[in-house]
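Next up is a structure, given as structure tokens.
Complex shown without one protein chain; remaining protein chains in place.
Chains here go by letter, A and B, matching the order in which they are written, and residues are numbered from 1 within each.
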Amino acid sequence: MADRHPRLKELKFTLYRIFRNPSALIGFCLLLMFGIIAVAAPYIAPPKYPRSPYVMPHKGFSPTPRPPSRQNLMGTTSGQYDIFYGVVWGTRTAFKIGFVVVGIAALVGITLGLVAGYFGSLADEIIMRAVDVAFAVPLLVLTMAIIVAFGRGLENVMFALALVEWRVYVRVMRSGILALRDMDYVQAAKVMGVSHVRIMLRHLLPNGIYPVLVIATMDIGSMVITAAFMSFLGLGAPKGYADWGQMVALARNYIIGPPGDPLKYWYTIAFPGLCIILFVLAWNLIGDALRDAFDPKIRRG
Amino acid sequence: MPKLIETRDLVTNFYTYEGVVKALNKVGLVIERGTTFGLVGESGCGKSVTARSMMRVVQEPGRIEGGQVLFYPGEDGQEAVELLSQSEAYMQSLRGDQISMIFQEPNAALNPIMTIGDQVAESFLFHRKKEMCAKVLEDLKTADLPWPGLKKLLEFFYRRAAADPGDRLCCWASRTPILKRWQQRLFREARRRSVEIIAALDIANADQVVDRYPHNLSGGMKQRILIAMALACEPLLLIADEATSNLDVTIQAQILDLLRKLKKKSISSILLITHDLGVVAETCDRVGVMYAGSVCEVARVGELFRNPLHPYTRALLDAVPKFSVSGQLKSVEGNVPNLVDPPSGCRFHPRCPLRRKICAQRLPELALAGPDHLVACHLAGGRSGSAQVWGGR
Partner (left out) sequence: MPADMILQLKGLKKHYPILGGVLRKQINTVKALDGIDLDIYRGECLGLVGESGCGKTTTGKAVIRLHDPSEGSIFYYGKEHGAGRGVDITGLGRRALKKLGIRGKLQMVFQDPTTSLNPRMLIKNIIAEPIRAQNGLGARQMEKRVAELLYMVGLTKDHLLRYPHEFSGGQRQRIAVARAIATDPDFIVLDEPTSALDVSVQAQILNLLKSLQDSLQLTYLFVTHHLLVVKYVSNRTAVMYLGKIVELAPTADLFASPFHPYTHALLSGIPIPDVDHKPHRIVLAGDVPSPMNPPSGCRFHTRCPFAQEVCRRQEPVAAEAAPGRLVACHRWQDVPRLVRERFGK
């Protein structure tokens, strides 16, 4: 035991804490599945147009969906887009949305939160008032404004989401730092003449980042939902883009079939809808397990 | 003196990631009626766990895995109740009533959004409802009420409650608007008793203090209130877990003074858990010394301080700064062992200056080494290190 590197031991302990929770296991299995699909997308569903793989291939323009067949494993949705292809490549889109939005938002939020919490006084006042203003901005209006200004596209939706989402991270990070700022080891570092940047990076960040990680994990799921919602409204990805939200939007008129056979077009909504649900669920389960694992009260229980 | 509570071979383990922490290793203690028993030892030696095991309030992930806790509620100390096999409901009726506990941190033990009076009264309302209802019933006979029907109604409720504190009808009535006002007299009685008990603890203007909130009070005052709550139902045993450790010297002096006075007034026994040998010397009658989950020595306080037999007790007494001596402090080398993997045999042997071969092999048991003096050591003898094996154990 002793000869192994302590960081490895620490990692093992953290993993133990996480996987002691059965819901984390389910979450990670789901995520693994999505991950494999995303990575292997070119093999599972070879793109028709190699230059732009995210564009869903379609044969014809008939608005009536077609049921699953040998050619279209999950059937086609309105516009004859292949659902199977959309679901597979939509996994990549989902990861892209989640990681990019949360990545940018968390990076900005953590930095500002650290600065606000550590320095306090004027810096704190300025940053937190900016956050208050950001909280007052309605997401939908902002997105519409950005779409109007920069044109329709997934990038712009992600940009808009990141522009709104950072505010949460600032608050969480700041409150964590406020509690840590007066810890003795931070005071000790000050006495030793350690620079502000180093105190923030070595002492405050590693100890205060856990609540942010938990939120970020859960946020990845909710960002995908929000982006899907935007796509559903027609603010997101351009038509034909492999995006789950887009596919649900395409199925909008076929959620309920003709009278007498309400479940006729079930496949149009079920597959992309299920993907969204499972994807979000996976992240939430993991986030929940992380929350338990990082609970400082039961760290060495 | 008759026994009050006794533990026999108590074993409590904590199941953690690092392994099973063997917190208590066959702890056997006897606390007699009307005495103050001090339990000393270093942090992590299991003194708090012993007390918690007695009351069956061991925190997660701990489990009591063996032994007995015998409680003798009768005056003569004959009939014993084995607490570990009792139901949780029985334990609840016992805690706070016959056995009560004061904790180290008064801020954590008091609810910040309840007034002091309500918190003290809670204990009465839980354990003494029957008695108080009878008292109210008594008072009602002479009470002047606006109309006779009300008196009838109140008497009806109080009679039911006095017969059975958990009466369904009364419980239902206490949740119904208007009807729930039947309890007012009961609350008034509980409050009266709270004021009484708080006043008994040398607190000036107790009738004002009951209406305050914990944050209005100072640390020493809060600790007194906790003592008041613990003493509310006149317990047979009061467990004080490091009750004075967080207080300042001058406040600690007040609290110790108070405990001493209380002991003179009532017969309740006190189990004083502390790491401060000074506190023990001043307040206790008998002392138990614990090390790494086992009891090493139990004796009367004078005997223990004058003639400590266990090497750990001696080391501990030598390590304490004293008033009259100066110069180098003698320290106990080494550290407290990790209880996941405790040393074999006597748990103190790796740090013991007198260790022999046998110490690493066999766990010594508590045995009589003198009048009323129990020691768990394979060797016991003169102070100068000329240890001699006694009793051929």
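Annotations for the structure displayed:
Assume a contact is a pair of C-beta atoms (placed from the backbone, for glycine too) under 8 Å apart; a residue touches a chain by one contact, two chains touch by 3 or more.
Because the structure is a prediction, the values reported are computed rather than measured.
Screening B:Lys152, B:Lys322 or B:Lys357 against the full complex identifies B:Lys322 as the residue touching the chain left out. From the set A:Lys59, A:Arg129 or A:Lys190, the residue in touch with the chain omitted from the display is A:Lys190, counting the whole complex. Here the missing chain is touched by one residue of B:Gly278, B:Pro350 or B:Gly370, and it is B:Gly278.
From the options B:Ser43, B:Ser85 or B:Thr142, the residue with contact to the chain not on display is B:Ser43.
For chain A, the list of residues touching the undisplayed chain reads 2, 5-7, 10, 183-185, 187-195, 198, 202-203, 206-207, 300. Although one chain is hidden here, its contacts on chain B can still be listed: residues 42-43, 218-221, 248-254, 256-257, 275-282, 301-302, 305-306, 315-317, 319-324, 326, 328-333, 335-336.
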